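Shown here: the complex without one of its protein chains, the others still in place.
Letters are used for the chains, namely A and B, taken in the order the chains are written, and counting of residues starts over at 1 for each.
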Amino acid sequence: MDYLDQLESKSIYIIREAYYRFRDIAMLWSVGKDSTTLLWLCRKAFFGDIPFPVIHIDTGYKFPEMYEFRDRLAKEWGLNLIVGRNEEKLKDGMGPFKGSKLECCTELKTNALKQVIAGYGLKAILLGIRRDEHGIRAKERYFSPRDTQFKWNYEDQPAEIWDQYKSKVEEEEHFRIHPLLHFTELDVWEYVKRENIPIVELYFSKEGKRFRSIGCVPCCSPVKSDARSVDEIIEELRVSKTPERAGRAQDKEDTYTMQKLRALGYM
Amino acid sequence: MREDSLKFVIVGHVDHGKSTLIGRLLYDTNSLPEEKFEEIKATSKVLGREVEFAFLMDALKEERERGITIDTAQIFFRTPQRTYVIIDAPGHKEFIKNMITGASQAEAAILIVDVDEGVREQTRRHGYLLSMLGLNQVCVVINKMDLVDYSRERFEEVKGDIIAYLDGLGIAPSFVIPISALKGDNVASLSPNLEWYSGPTVLKALATFDGAKIEERPFRFPVQDVYLMGDRKVLVGRVESGEVKKGQKVVVAGRGEKTSVASIEKFPVENPEKAQYGESIGLCLERQEGIGRGEVIASEPLPRTTGTVRGSVFWMENLPYKKGDKVVFRCVTQEVKGEIHEILRKYDPASMEKKEEGAQEILPAEVAEVIIRLDRPVLVDPFSFISEMGRFVIEMNGIPVAGGIVSRE
Partner (left out) sequence: MEKRKALVVGIDGVPCTLVREFVERGYMPNFQAMLGDGYRLYQMDASLPDISSVSWTTFLTGVNPAEHSIYGFIHLDRRDYSLRFPNSGNVLAPTFFQVLGLDPGGKESSLARRYLPRLKEARTSIVINVPHTYPAYPMNGVLISGFVALDLARAVYPPVLVSTLKRMGYVIDVDPSKGHRDKEGFLEDLFHALDRRQEAFDLFFKGGWDLFVACITETDRLHHFFFDAALHEAHSYHGAFIDFYKRLDDLVGHLYDMFRSQYGEGGLFMVLSDHGFATLKREVNVNRILEEGGFLKLKEEGERYERIASGTRAFAMDPCRIYLHYKDRYPLGEVEEGEADGLLEKLTDLFQNLKDEEGSPVIRAIYRRGEIYQGPFMNDAPDLLCLPVDGYDLKGRVGAETVFTDSVFAGMHNQYDAMLLLPEEKGFSGKPQIGDLAALLLDHFCEEDL
């Protein structure tokens, strides 16, 4: 077994553990590269037929390419697709241009997901997060209990050793399960390449720019890149040291710089 | 893992030279990634050798902490003959935990002693742990010989002390080698500074230790779940040891029923012929009625079926164990209720106190040798034979509270 085989086998093992523990489970599919990889791993775990629903949270602001890709793949792979929308807030005109972006995210993403979880009585959700995404993720576990407010008590987590995962659900909890946690961004792309997993074309360079992570149109900015294929992305990642959310990281750094300067009275 | 490999741990008192020895082993066997090596070289040019290996260790650790490898805390180096895996034992606090979780996979140990300082408290503690974990391939290295002008007299003195101590624990080290990890004396090549020494170098000594022969181990397939594919039932799980081929004779270990492999399932591969160690697959047997999670499909020699498990446990959670408390024993996909029947001996790493007899409870961070009595039999292998089937987790109230390994018996 090579390195990717090991990553894959561990993910499949975790997906199957999750399904064994929770038959009331679903997978969250953002249509991005990570969760599409997770979707593929689920297909592998269940020999092609995923026995649980796949949820897509639709904020109404996704790229048209994403909707097209979602519907095409859902049909091809015979997915039981649930589209979750916070209809009430969408009707009220909630959007990134109204109020704060955080508020928009909370309503259209977080609360829309809460509605789906409650509506379908789900006990567990599979998510495609990775440990290398950013700092706080380093503390994530494969099986991560959340209360109804989605709170995560990361200081008080049991150890996960030898693939023995916490599985007991308290009354108020649901589980978030992260079978992709041990993949890095580069691993994902190498795995995508090897398995030939379909990927939204937004990731590939057009006119010198591409998206490194995708979400809602108003909140995503492309990075400079000439990578037009998976191979070229892998090559780019091997040499580049900028973090995945570089487009936004810069803003963050500026904000932070500004805070520091202001704290010393320099602005 | 086709080639021969040996997993070992380097233990010893803080600052006796663990990091330097690891750095030296990597350096002398050209086992550093090219990039890292260049960087270290550039850095060492500026900073001199003394700190160089410590920087390297930090950098390697950092990489591991990013969670890239599946098994954390491992460092590899290669000689033409075999691959070595150093299981790292970082700060003292984490050490014991690592020792029993990751590090207890060690097949051999190097105990390092500073020739200038001699045997110190952690030297003794770690020696004790080696005995508790049943490690019997031990090499003692007496480090920093350069600081005592390669004095044979001083070496013999320290050697005497450590041998006497280990003897009391029932450990007879296979080698006691004078070295300077910093200068490279007797690590990869015999040193002209130590002409009075006639034994092997550290690398030669390691080469004499036996490693696990993963490819020769028998087949183990703990059933994780059963899926319906069309009208066929498929057993799913991961090959935890050995390999499996279509048509191979296997045993449903708990029942002793013999059957054979009808098909192997790996989506989207059509009709694969075999599956190897570590793969998550599906399996259809000729006769598989009633088989479900927790059963183990195996080949000879079969795992032991037993209602009592003897092993060493490390208590991780802030939840002490009191004799009589109910626990759940989890090993691969098996989960059985039971209790810790006897606490044979125990060790508190913080106070260094041995509380050997008649203990009634196990406190957080303690290591204990125990006998666990289970409500129904489980299938296990000694940890030293098939680690995947010889390690277990103890759960209380749905929380994993301890890790443990199955003794040889």
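Keep in mind that, in the parts below, a contact is a pair of C-beta atoms (placed from the backbone, for glycine too) under 8 Å apart; a residue touches a chain by one contact, two chains touch by 3 or more.
All values derive from a computational prediction rather than experimental measurement.
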Contact with the hidden chain (one of B:43, B:151, B:276 or B:306): B:43
Interface residues of chain A (partner: the chain not displayed): 253-254, 256-261, 263-267
Residue ranges of chain B at the interface with the undisplayed chain: 36, 39-40, 42-43, 45-48, 50-51, 54-56, 58-59, 61-62
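Keep this in mind: only the chains that are shown with their structure count from here on.
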Residue ranges of chain B in contact with chain A within the complex: 65-68, 70, 101, 224-225, 227, 229, 234, 236-238, 265-268, 276-280, 282, 293, 316-317, 330, 391-393, 395, 397-401, 403
Chain B-touching residues of chain A, taken from the complex the two chains share: 1, 5-10, 12-13, 16-17, 19-20, 43-48, 51, 131-132, 138, 158-162, 164, 166-168, 181-182, 184
